[in-house]
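Just one protein chain is left out here, and the rest sit where they should.
As written, the chains take the letters A, B and C, and residue 1 is the first residue of each chain.
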Amino acid sequence: MSALDFSTKIGSKRFNNPIFTASGCASSGQELAQFFPLTELGAIVTKSIMTKPRTGRPTPRMAETPSGMLNSIGLQGPGIDAFLEKDIPWLVENKVKVIVSIAGETVDEYGVLARRLRAVAGISAVEVNISCPNVENRGQVFACHPDSAVAVIEAVRRNIGGELPIVAKLSPDVTDIVAIASSVVNAGVDGLALINTLLGMVIDTNTMKPKLAGKTGGLSGPAIRPVAVRAIYQVHQALPNIPIIGMGGVSNGRDALELVLAGASAVSIGTASFSNPTAALFIKNELSALLTGKGFNDFRDAIGFAHRGV
Amino acid sequence: MSALDFSTKIGSKRFNNPIFTASGCASSGQELAQFFPLTELGAIVTKSIMTKPRTGRPTPRMAETPSGMLNSIGLQGPGIDAFLEKDIPWLVENKVKVIVSIAGETVDEYGVLARRLRAVAGISAVEVNISCPNVENRGQVFACHPDSAVAVIEAVRRNIGGELPIVAKLSPDVTDIVAIASSVVNAGVDGLALINTLLGMVIDTNTMKPKLAGKTGGLSGPAIRPVAVRAIYQVHQALPNIPIIGMGGVSNGRDALELVLAGASAVSIGTASFSNPTAALFIKNELSALLTGKGFNDFRDAIGFAHRGV
Amino acid sequence: MSTQKINKSAMQMQAEVISNKKAGPYNHIVFAVGEMAANSRPGNFVAISIDGEASSLILRRAFAIYRATDKGVMGGSIELVIAPYGQGSKWLCSRNVGDFVDLVGPLGTSFGIPTTNANTMLIGGGYGSAPLFALAEVLKNRGCRVDMVLGASTASKIYAPLEGKRSVSSLTLTTDDGSAGIHGQISEAIPRLIREFGTEVIYSCGPMGMLAAVAKIADEFDISHQCAVEEAMACGIGVCMTCVVPIKDPSGVKMVRICIDGPVMDGSQIIWDKKDVLDHL
Partner (left out) sequence: MSTQKINKSAMQMQAEVISNKKAGPYNHIVFAVGEMAANSRPGNFVAISIDGEASSLILRRAFAIYRATDKGVMGGSIELVIAPYGQGSKWLCSRNVGDFVDLVGPLGTSFGIPTTNANTMLIGGGYGSAPLFALAEVLKNRGCRVDMVLGASTASKIYAPLEGKRSVSSLTLTTDDGSAGIHGQISEAIPRLIREFGTEVIYSCGPMGMLAAVAKIADEFDISHQCAVEEAMACGIGVCMTCVVPIKDPSGVKMVRICIDGPVMDGSQIIWDKKDVLDHL
């Protein structure tokens, strides 16, 4: 059995392996470094950052659900300046591959964020979060409509310049995800991140009120994996040449393989890191063993394999 | 503690209690009758029936998922003639309250089905399934777009005549469920059924192919409950006077109460009956005890309680 | 409620594990089920909940009844033979004596018994041999000749307990790897045996591929064939429509639920080739 070539590509950038963290589920990396060397992962995708510091939503911000959880963080973060000053240097210094996730309230803000990133050395891609459900009104979820999604991507593309791959992160809460995906691909993204959380709610039957202070929250974890696999499969079928960073309920190597077979070029680990701080590393090792066991020599041969004959 | 008035209303029809079966999860009732008297339930909602006998999809038709399952039955059924001849008489004879679910491939078919039902004695409502994900193309999911949803409802309303309440069953796989709900309410439905299954997929990592013969399937069970609660809450907030038959992952009295507090006037039990043949009866009893324990004298006071102050 | 026929003697209960023993690669587990045992016939199955209330595994698993004993020291009991394969069966195989499981049964159709004595052949693959031993006993009591043929990939996977052999006139083993009995697939050995024993009725239970091969042979010899089929089951009680197999029908194909119209079905009625089915959908 020859060694597995485990590397993958998003746009022009190559990653040593396809296991990434999911935005918002590894903060900016340092918190996990006690548990394993972050350089073991393909990349750390940082928590979506906005232009200004942001307090986020009041608590409670989470509710456990069957095989999943709701969160309503509301994009709490230090703002792009503090982020670039404090978080990025630590990652770069420690040779961690970084994908920076950005989020804005307006199309212009995305442009501003992209411009701030253009000069930053050491980052490998930008993930444009246009699908966060934890914002005051659903109208702000740009990924709900092709027009608004395209407007954001164009603002980012205009401002970022150079070679940095642009990945658009989409929401599953739409009537036709393939249509949204096609529109951002036409607008020039280099990759897609699928899927963000599903909009959900839990009502506390003791208090008889919504459990989250923000009422609704984003559903993540194993519960949503079938929705993620479906979305990745549909989009890969329609757009086979666009790399997809897949995510949604992956908690072991088998799950990761499922997303890869559906069409993911990389797999991000989100909620699983909450149950298990070393989840991403463990999943990477399991996936590698599974692929080798199935006779794959090159990870890239497995991408979208479920679409092809055996 | 005074006795609980557990009755509920959908349109002009009164039901003894708010626990129903979910369409497709109790076949046409007889199968469950060994386990408890069906008259104990508010109503049996029968499996969606089409004009002609229908073979449905090939097997495998199901895949278990974390806290849920996918199904891809493809609306197998005997067709409206055999259904009215064999299944309905048994239910009526045994004094079971029946809500008939109908599904068509075209707007006209829904009209034909409605006309066939208009003369049938002993049924309490018609549930119009415009949201089955297990059809050959997603274009057939009428509930995906307000126009097609309204066209179906108008065809049913025109053909059914009389007093029979019309309930539209909606899909959560849309960008804006409130918009779809509003459009069918304007078209004259008496109630809404929320939610049908979410479109999902499982890939078998042994065969490296989609596990279901039909590739995609509908996701049901506790995994989707937060999505159901959110959909019911949103729609009840926008349309507080329209009765909602809530469903999605209810497996005990607490779950049922959660949907009621969100705005459901009745709760249908689906996948839970697969794990537990007596689930519906048990849930009815638990819900009744919970409501009484919280001091409710009238079930209807609890409907949508999470929207109001305590 | 009048005229309810489906799932007629089924009940749901908490059944106590009264024995759980390794038997080669299988676990042989005995449950105290009281009066349920009296209603259990060879071919019936039970459906068991897995892993408690907080489990993410929400569906029951179906298991063929290996043997039902109406009256014993512990009252009625049923026995199952389980291959620890995935999460559900492994959980069940790790139950201890004294544990309770949530069990629904008996479910499904049972094997039809000839009204006159006949030469019968019982063909089992893997854990599929489980329900055949109780069947053999019933057939023998009816005065039938019972020839049993059990196949598996390798010797250790053949489930054939000593006491099960009492009721059979002959026992033939086949293994794909030749580690026991006849070398080769079970279906290769059967035609010769049918001729040798003058078989008039075939009963089979095992993987669908094996059943299909047996059905073809039964058809060639024009002898009746009852087989216990398997398909992914969500409910086990006829309400979900997931467990269907395609059977021949004037209109082309009809899908029938194997949890209530099976698992025992007439092999000649089943459309075994998936391609033939797809053409009709």
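One rule holds for everything that comes next: a residue touches a chain if its C-beta (ideal position, glycine included) is under 8 Å from a C-beta of that chain, and two chains touch if they have at least 3 such contacts.
Owing to the predicted nature of the structure, the values given are computational and were not obtained by experimental measurement.
Undergrad: What are the shown chains that the omitted chain is in contact with?
TA: Over the full assembly, the chain not pictured touches A, B, C.
Undergrad: Which of A:K13, A:R57 or A:R116 touches the chain that is not shown?
TA: A:R57
Undergrad: From the listed residues A:G42, A:P146 or A:G221, report the one that touches the chain absent from this view.
TA: With A:G42, A:P146 or A:G221 as choices, the missing chain is touched by A:G221.
Undergrad: Looking at the whole complex, which of A:L41, A:I73, A:L113 or A:A256 touches the chain that is not displayed?
TA: A:I73
Undergrad: Determine which one of A:N159, A:N276 or A:T292 touches the chain that has been left out.
TA: Going through A:N159, A:N276 or A:T292 one by one, A:N276 is the residue touching the chain not shown.
Undergrad: Tell me where the left-out chain touches chain C, residue by residue.
TA: Those residues of chain C that touch the unshown chain are 50-57, 87, 91.
Undergrad: For review purposes, identify every residue of chain A that touches the missing chain, sorted by number.
TA: 24-27, 30-35, 37-39, 47, 53, 55-64, 66-69, 71, 73, 76, 90, 93-94, 221-222, 251, 271, 273-278
Undergrad: Kindly note down the residues of chain B that lie in touch with the hidden chain.
TA: 66-67, 222
Here, only the chains that are shown with their structure count from here on.
Undergrad: For which chain is the distance between its Cα centroid and the global protein Cα centroid smallest?
TA: Smallest offset from the overall C-alpha mean is found for B.
Undergrad: Where the centres are mean C-alpha positions, what is the separation of chain B from chain C, in Å?
TA: The separation of the two C-alpha centroids amounts to 35 Å.
Undergrad: Taking each chain's centre as its mean C-alpha position, how far apart are chain A and chain C in Å?
TA: Here the centre of chain C sits 47 Å away from the centre of chain A.
Undergrad: Touching two or more other chains, which residues of chain A qualify?
TA: Correct list: 66-67, 222.
Undergrad: Where in chain C do residues touch at least two different other chains?
TA: Within chain C, residues 56 contact more than one other chain.
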